[in-house]
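The chains shown are only part of the set, and none of them has been moved.
Per-chain numbering from 1; labels A, B and C assigned in written order.
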Amino acid sequence: MLKPLGDRVILEVQKDEEQNVGGIVIASNAQEKPQTGNVIAVGTGRVLDNGEKVALSVEVGDTILFDKYAGTEVKYAEKDYLVVHEKDIVAIVD
Amino acid sequence: MLKPLGDRVILEVQKDEEQNVGGIVIASNAQEKPQTGNVIAVGTGRVLDNGEKVALSVEVGDTILFDKYAGTEVKYAEKDYLVVHEKDIVAIVD
Amino acid sequence: MLKPLGDRVILEVQKDEEQNVGGIVIASNAQEKPQTGNVIAVGTGRVLDNGEKVALSVEVGDTILFDKYAGTEVKYAEKDYLVVHEKDIVAIVD
């Protein structure tokens, strides 16, 4: 299991299958990067300048929208995940 | 539904139709980007350094003027929205 | 009406007419940008790090001198305005 630190959130990002446009296969690299993910783990919170900890505002199971290009890709147990900081989360999709 | 985080505001931006100048159609790309939008969702507020939360100064339904080039475009349920931070909102149009 | 946010001030800037130098008309683009404006609306104040609000030090009706190149131009109701942050105001002209 991965336990994220601080204000980090680990996401599972839905990779679209290769699309077939008018008979032409477009490799997924050429497509727009997905901006939605499912939260699978959240950190223990952001530490303020005075030492207090603020719990994150997303929970495991939430579907979230995040800033394009945000996050770091990590590979764990043969699967790819995206780790984003809370400040890069735009909105919760309800 | 989209629930923005922190000091974010989600806007619906009025896209002008393609204009017809002297019989020549100008694609909307070549036109000036709009700077006005309608607030359709607001975040729970900005978190200060001491952990307090400050409510946003705009409300759902407000028409606002925002800085050119501010914001991130997001697509949700086949519609385009703009997400801006409160600091990028110039004024409320009353 | 435009209600500026935070420490913003909305100005009406006097655009000089095109000047006629020795019979040659100089388009106003080639002239120096004006640095004086009349305050027509002020924000509710700057928010400090501890959450307090500090009222602005200029008032509607003041004539002010502002830093060259400061501010964002906005168009509202067919008129052009300049929105500047309080920190870009150099002095009040009394």
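Just so we're on the same page, a contact is a pair of C-beta atoms (placed from the backbone, for glycine too) under 8 Å apart; a residue touches a chain by one contact, two chains touch by 3 or more.
If you're wondering where the values come from, they're calculated on a predicted model, not measured in any experiment.
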Complete-assembly copy number [criterion: all chains share one sequence; 3 shown]: 7
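Methods note: only the chains that are shown with their structure count from here on.
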Per-chain CA centroid nearest to the all-protein CA mean: B
Copies subunit A and subunit B touch via same or different residues, half shared test: different
Inter-chain centre distance, subunit A versus subunit C - centres from mean C-alpha coordinates, in Å: 42
Centroid distance [mean C-alpha coordinates] between subunit B and subunit A, Å: 23
Residue list for subunit B, restricted to those that touch at least two other chains: 49-50
Interfacial residue positions of subunit B with respect to subunit C in the complex: 35, 48-50, 52, 54, 57-58, 65, 67-68, 86-87, 89-94
Touch list for subunit C against partner subunit B, complex: 1-6, 8, 10, 41, 44, 47, 49-51, 72, 74-76, 83
